[in-house]
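For this view, one protein chain was removed and the others were kept in their places.
Order of writing sets the labels: A and B. Residues in every chain begin at 1.
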Amino acid sequence: MSDAIVINGLCKKFDTFELDNISFSLPEGYIMGLIGPNGAGKTTTIKLMLNMLKKSAGDIKILGMDSVEDQNKIKENLGAVFDSNYFVQDWTVKQVEKSIGIFYSNWNSEQFHEMLKKYKLDPNKKVKELSRGMQMKLMLACAFSHNAKLLILDEPTSGLDPVARDELLDIISEYIQDGKRSVLFSTHITSDLDKIADYITFINNGKVFYTGQKDDFIEGFRLVRGGSNELNREMERKLLGVRKYSTGFEGLIRTEDINYFNKLNIDPVSIDDIIIYTSKGDINNE
Amino acid sequence: MSNIIKMLKLDFSLIKPYTKTLLIVFLFPLIVSVKEFSYGFVLYMSIMAMTSNYTFSVAEKNDLNRLYGLLPVKKEDIVNGRYLFTALTGVLLAISFAILNIIIMFFAKMSFSLEDLIVSLSVGLGMYMFFTAIQLPGFFKFGAIKGRFVAFIPFIGVFLAGVIAQKINPESLNKLDNIAVLNNPYSFLAISILISIVFYCISIGISQRILNKMEF
Partner (left out) sequence: MKIIISNTSGIPIYEQIKEQIKSAILSGEIEENEMLPSLRQLARDLKISVLTTTRAYTELEQEGFVTNVQGKGCYVMGRGSELIREQLLRETEDNLNAAIKSARRAGIDGEELIKMLKILMEED
């Protein structure tokens, strides 16, 4: 089984920000959540994958091909959904197909029209007249109409109501049913990923904090709570992030360090807890 | 279909909403050209040169860089397609303008000289190509709005050149008539086309380098 994405040692230098040694892979047929606080480097990573930015170092292989050398071949098999649509606002839905379809050798016009019907998109409506949720579905319709093997979503659910978000999750689940198509889902709304993501890559401050299976990610951390006086120096060093208040503290630890916190309250975490606490506790990061 | 043709088609679909404006813009020089074709035509080509930023403007307003990044095209294709679009619209519009004129002249039972027509065509098209060759790199580098300042440079340049030439030697412009090659309207057309191609090639090279360096 091949990998949909393999990124190795990716680096990109900007004036005020640096992407440092990003590495992760996504096996074919699965969903990877790309998470991290705003400004962490998620969109930069995606732009580098699409060759919209030039990397300073490292390599990127998508669907087995090099992201620079074979960028056109890759993009023939790639679809994307961004937080806002990437079409000309004055185009009608029909015009979108006319303008974009010619770029794909495997564009399937019947499929496009089927998708329009399925998503209830009016071919004569202008892009700017569509609601945010419909615009997202239009981007999906385009992605599905040229048989994209990899779907890249960058904040696709921002501005969507819970119903539309749920619909998207189901559409993605259906997309990967055949086991040959993969999804990279970059978002800071992690509740979406708590459910369906198979893999997680967590980027913070331009570095990879974790990459691997989502279940292991969540299993690998715990939330510990206790009284202010129950914290000693040894324990503090084990905290990845902490919130102290008058009547106690709450902190994030790795599951393997549970024994240092024997007498205290220990609970499982959600993805959000991990993100929040690792963003706070820079002093406690190893 | 090569990628350049695809980009050409994409550019056409970008300016679709502007076609009505362009048709209105067509009318004023048409009226002038009935009186004196060469003036009308040159005016027309100048106006066309001022609309060369439409594709850039639409692309900017719609943040089309993301679409360009998604589509299976290279940056070279974007540049080449844009130049092809600019040249093609110039040539097509010039020819349709000339044909319209001929039709009007015919119905107005006015006489016209084919040679004058060809010379005007050469000058007008040459000017258009020259102007756009200078403008397009400016648009690629600075965008549609800031690039407008660059767009004015060729106009000012030609204007100043004309003024200076007048001041230095009022006879100099007449001397041009003596150059044999320039006397024959057909060779004039050929030279105009040749110089345009040269300018465009240089300009394309510059734009390619500019766009390659840019990151979105």
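In the analysis below, a residue touches a chain if its C-beta (ideal position, glycine included) is under 8 Å from a C-beta of that chain, and two chains touch if they have at least 3 such contacts.
Source: prediction; values computed, not measured.
Considering the complete complex, the chain that is not shown touches A.
Residue in contact with the omitted chain (choice from A:13, A:54, A:118 or A:195): A:195. The chain not shown here is touched by just one of A:9, A:39, A:179 or A:227, and that residue is A:179. Between the chain not shown and the residues A:31, A:74, A:184 or A:203, the one that touches is A:31. Contact residues of chain A toward the unshown chain are 29-31, 169-170, 173-174, 176-177, 179, 195-199, 213-215, 219, 268.
The rule is simple: only the chains that are shown with their structure count from here on.
Contact residues of chain A toward chain B in the complex are 47, 50-54, 71-76, 78, 80, 82, 84, 86-91, 95, 98-100, 102-104. Partner chain A is touched in their complex by these residues of chain B: 1, 3, 6, 9-10, 13-14, 16-17, 58, 61-67, 69-74, 215-216.
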